[in-house]
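Missing here is one protein chain; the remaining ones are kept as they sit in the complex.
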Amino acid sequence: MNHQSEKGMTFIVKTVTKLTLGFILLYGIYITFNGHDAPGGGFAGGVIVALALVHVMLAFGKEASLKLLSARTLRLFMATAAILFLYGIFKGYPKAIFGNEFILPLSEMIIVSVGLFVIFIALVLVPKSDKRSE
Amino acid sequence: MITYFLCLVLFSIGLFCAVRKRNIIKIIIGIGIMEYAVNLFFILIGYRAQGRSPILARDQAITNIVDPLPQAVALTAIVIGLAVMLMLVALAIRIYERYGTFDITKINRLKE
Partner (left out) sequence: MMIPFFLILPLGNAFVTVLIAKADERLQDLFAIFTTLSLFIIALFTLMSVNAAPNHLLLYRTTGFLPPEGLALVVDGLSVFMLVTVNLVALFVAIYSSGYMKKYTDKWKFYALFFLMLAGINGVLVASDIFNLYVFMEIAAISAYFLVAFGTEADELEASFKYAIMGSVASCFILLGIAFLYAHTSTLNMAGIARAIAASGATRVLQLVSVLFLMGFGLKAALAPFHAWLAYAHSSAPAPVSAMLSGVLIKALGIYAIARIFFSIFGASVQICQILIALGVLSMIIGAVLAFGQTDIKRLFAYSTVSQIGYVVLALGVATPLAFLGALVHIFNHSISKSLLFLTSGSIERLMGTRQIDKISGVIRRAPATGYPALFSALSICGVPPMGGFWAKLIIIFACVQSGHPILALIAALVGVMTLAYYFKPMTCVLFDVGTDASIVMKKACIAINTAMVSLAVVVVIAPFILMPGIRKIFIDGAVAVLMNGTSYANIVFGAIR
């Protein structure tokens, strides 16, 4: 089981992943930005984007996907999105129900997706790492 | 009326699991059941008779909608519950690495 997940899955799975990855990401972004009219919003979009990232990790194995999405990249994304979220709150809501319609859902999506992906890595790479999960 | 009562029964089952079971994983599952029960209770409170879902469409007359506030509360509570569960599971994994057992009566190095 461990040996299998190191090298990833078969060639068919890798090809299909490469083809459908863009669509999953696009769908997640669509759900994020249509959150004020229809069901969705930052959280749901974030979960779908997280699924895309988990898909990459499952299909390509641990080392390959960690080279693509290293700890530094993830940390950069999460911190930038969190600071953007704070900036959006600081500017205040301009008397509309959902306030700033671009910054807040986008940052929620990045935070939730990176967070869930980090959870997945931390609980899956358990026997080898001595990093705590966030 | 019976649904509220059953919801509280679910909460009690979760509480029983969290305080009386010896296996760490069962304790964590008990806390998960408790959180489910509380979220469910919150949403059930928001029900209004003959209500429909609280989405304001432009061309429909607003007659009777269920309360949307408990739904927002339950969403937040679910995310908080996710964070707590994540941390408990991570701790359980690390504890198994150090102590070698899942039995909470044996994980007792901190004496009184």
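Each chain carries a letter (A and B) given by its place in the written order, and its residues are counted from 1.
Quick note on the criterion: a contact is a pair of C-beta atoms (placed from the backbone, for glycine too) under 8 Å apart; a residue touches a chain by one contact, two chains touch by 3 or more.
Just so it is clear, the model here is predicted, and its values are computed rather than measured.
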Chains still shown that are in contact with the chain withheld from the display
A, B
Based on the whole complex, identify which of B:I13, B:I29, B:I45 or B:V66 touches the chain you can't see.
B:I45
Per the whole complex, from A:L26, A:L76 or A:L123 the residue touching the absent chain is A:L76
Across the whole complex, the chain not displayed is touched by chain A residues 72, 75-76, 78-80, 82-83, 86, 89-90, 92-96, 99, 130, 132
List the residues of chain B that touch the chain left out of this view.
11, 14-15, 18-19, 24, 27, 31, 34-35, 38, 41-42, 45, 67, 69-70, 73, 76-77, 80, 83-84, 87-88, 91-92, 94-95, 98-99, 107-110, 112
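Just so it is clear, only the chains that are shown with their structure count from here on.
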Per the centroid of Cα atoms for each chain, what is the distance between chain A and chain B, given in Å?
24
In their complex, what parts of chain A are in touch with chain B?
43, 119, 122-123, 126-127, 132-133
Under the stated contact criterion, what part of chain B meets chain A in this complex?
75, 79, 86-87, 89-90, 93, 97
